[in-house]
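Take a look at this one; I'll ask things after.
The other protein chains are all here in position, but one chain of the complex has been omitted.
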Amino acid sequence: MSEDASEAVELLRIPVELDYTYSAGQSASRFLRAIAEGRLLGQRCPVDGKVYFPTRGSCPQHGVPTAGDPVELPDRGCIVTYSIVRVPSENIPLELPYIAVQVLLDGADTVLMHVLGESSLEDVHMGMRVQAVWRPRGEWTTSIGNILYFKPTGEPDAPYDSYREHI
Amino acid sequence: MAPVSDSESSLVTTQRLAYTYKRSLGPVLSQFFTALRERRILGVRRPDGSVMVPPREYDPDSGEAISEMVEVSDSGVVKSWAWVHAPRPAQPLPHPFAYALIQLDGADTPLLHVVDAGAEEQMQTGMRVRARWAEPRGGGIGDIAAFEPATGATGE
Amino acid sequence: MAQRAAVIGVGQTHYQARRRDVSMAGLVREAAQRALEDAQCTWKEVDAVVIGKAPDMFEGVMMPELGLADALGGAYKPMLRVHTAGSVGGSTGVVAASLVQGGIHERVLCVAYEKQSESNATWALSISMPFSVATIAGAGGYFAPLVRGYIRRSGAPEDTGVRVAVKDRRNALRNPYAHLRVEDISFEMVANSPMLWDPIRYLETCPSSDGACALVLASESIAERAEKTPAWIHATEMRSEPTQFAGRDQVMPRATLDNAASLYKKAGIQNPRRELDCAEIYVPFSWFEPMWLEGMRIAEPNQGWQMTCEGATAMDGDFPVNMSGGVLSSNPIGASGLIRFAESALQVRGLAGERQVDGARLALGHAYGGGSQYFSTWIVGSQKP
Partner (left out) sequence: MREAAIVAFAQSASLRREMDRNEVEILIPVIHELRTSAGLGNEDIDFVCSGSSDYLAGQSFAFVAGLDAVGAWPPVCESHVEMDGAFALYEAWVKIQTGSADLALVYGFGKPSMGDLPITMALQLDPYTQTPLWPDAVSMAALQARMCMEGGVCSEAEMAARAVRDRRNAKQNPKAQLKGDFEVEALLAEPHLVSPLRRHDCAPISDGAAALIIASAERARQICQRPAWIRGFEHICEPQDLGVRDLLRSRSTELAAQHAGANRGKIDVAELAAPFTHQEILVERALGLGDEVSVNPSGGALAGNPLMAVGLARIGEAAARISSGEADRAVAHATSGPCLQQNLICVLEGD
């Protein structure tokens, strides 16, 4: 919109607002309902037995539903890889800089994208053992955001060979 | 662990996707929208001599570049219309209205816009309508708030 | 079976942060008109239009090709819209080529574009979906951990990425269409630029650009009559794999290795490093040069960085890469892949101006997208395959 009536109109601002109703899907819903109770549920691929966490309902490698019994996972694991983010994004309400991590939970075969807290930027490294820090129980919802962040456990690092195939 | 039922229904939530896009216009549409701000409507002359409103920077049939702007009237004839009984929030008027194809005097193609006629009974193909200008202007196609039924044979 | 096909026209807009002087139709027409002029043909002579771009939410128009088809002379002609994430520009070229190779059409206009200034790409790429927590800030946030994985496994020197950035930014100074032009670019300037997504520095990242790229592809009989040298398509290939599955190698996905093997087989190439004269590789973050040199089987596993560090990929090296300045210098996302394809064609046509690789006869065009999961490539030559 041009304020000055003597200038040509060269640019229009067009708002687009659309409301969507998203459904998580059956499998992710099961996973999210468990998270609301503080439990982390993975699911096995029926073909090769690999444990998917988080789960979207299928093993993308084999194109089959991961419909069997869920596998309960601990809230500990190791950092497979990470990045220190210094770029703001409208959709991410985190203070900069923050450490974005890919966490391989013990017993899982896929990584979870999350953030690392209680660690200096210098200390974070691949193989670092970490544990989830949960929100207060009363704030739990059906969201992976129930985990506020992961923090270092101080345990010895996981050996590279134990997680290299997950990068 | 308690078994989780497969028939359990899925979690559902709503979310709004909202963004205000910035549309640069280029020379032809810039002239069109600048003129709208001045309560004038411009079309563009096609190679066959006919006038197209709203204008494009190319001939839609051949792809050839065109740029000769032609002023047309702000009143014209309804070529077709659709009566919206229950307008949605995003739509231009809060009460029932018509989307219409309006061929302005001096133009050879109709413009898509809305007619604020009050009631469906007031609408008729072939009826004359005139632009009702918005205040203030400079914001795009909404500079024409709506078209309204008009009497009289010609525009301004 | 497959008919021969060739690029007989290339057109590009100047790539800029904001092309506020044009509409979307104006942008794509600018590139298309230049391609038609290069091919010496008219809108009317085009049989079909293929349009590619990245997500519709970038411009906020659903299937914008429906409104752009007639802007590209496509009224009452066949029109296709390709979308394969970041590789889309490449895939658009592959689909357009197949329309000629399949004997369907004689002349196809292929256009890819993005007008990123209409919105904000980081917004469109990081829309937080319900039930999830967004931690990935745009493409850099996604790829930085993979770059770290590459450094760990290859033992590449930390400054490899800096070297790529300096080289590509120098090359961009020879390309009149390039967006980012840093006249006094130096190693220190890149090395000292701020870390954005550690280990990726500001000057190691691609810009956000407005722009369009267009090609005219033609059948053998038309290409033979062309006044300027055509770029003959020797092979095209595409490969995809899922975003995430147990044991997926995200750093060096099998899709890229399979894609490369199949592409060279089709083109009859045994030793790509020796037989190809140059390559335009999709490098949105500098480290992806060594990564995709390996992914394209041009370098041995974990040794791509050596080519970079030895200067092999510089304009005066034995295997120039990204003579145009690459994605690091111009990034209208949906067009970025097609620009790679277009530059490879310009090189073998001998029309690359100041950035011409002497005597280039065979060149690679490469694009990738999604979570390093979509790959599309082609090889073009100055001689018929």
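Residue numbering begins at 1 within each chain, and the chains themselves are lettered A, B and C in the order written.
The definition used in the following text is that a residue touches a chain if its C-beta (ideal position, glycine included) is under 8 Å from a C-beta of that chain, and two chains touch if they have at least 3 such contacts.
Note that the structure is a prediction, hence the values are computed from the model and not measured.
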Contact list for the unshown chain, restricted to visible chains: A, B, C
Identified contact with the non-displayed chain, of C:99, C:200, C:291 or C:362: C:99
Listed residues B:67, B:91 or B:122, member touching the removed chain: B:91
Sites on subunit B contacted by the missing partner chain, in the whole complex: 9-10, 12, 15, 17, 21, 23, 25, 29, 32-33, 52-54, 56, 60-61, 79-85, 88, 90-92, 99-101, 109-114, 120, 125, 140-142
Absent-chain interface as seen on subunit C, which is shown: 1-2, 23-24, 49, 55-57, 59-67, 69-70, 74-85, 91, 94-95, 98-99, 101-104, 124-125, 127, 129, 237-243, 245, 253-255, 258-259, 262, 266, 370-371, 373-374
Residues belonging to subunit A that touch the chain removed from view: 12, 14, 16, 18-28, 56-65
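Quick note on the criterion: only the chains that are shown with their structure count from here on.
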Chain pair bearing the highest count of C-beta contacts: A-C
Between subunit A and subunit B, centroid-to-centroid distance (C-alpha), Å: 44
Approximate Å spacing (C-alpha centroids) for the pair subunit A, subunit C: 30
Where subunit C touches two or more other chains, by residue: 20, 60, 120, 123, 127, 129-131
Per-residue multi-chain contacts in subunit A, two or more chains: 10-11, 14, 16, 22, 24, 28, 32, 142
Subunit C contact footprint on subunit A (complex, rising order): 10-11, 14, 16, 22, 24, 28, 32, 45, 48, 50-52, 59-61, 80-92, 94, 98, 100-102, 109-111, 113-115, 121, 126, 142-145, 160, 164-167
Interface residues, subunit B side, partner subunit C - complex: 11, 13, 15, 17, 19, 21-29, 56-58, 60-65
Sites on subunit C touched by subunit B in the complex: 18-23, 25-26, 29, 43-44, 57, 59-60, 70-76, 115, 117-120, 123-124, 127, 129-131
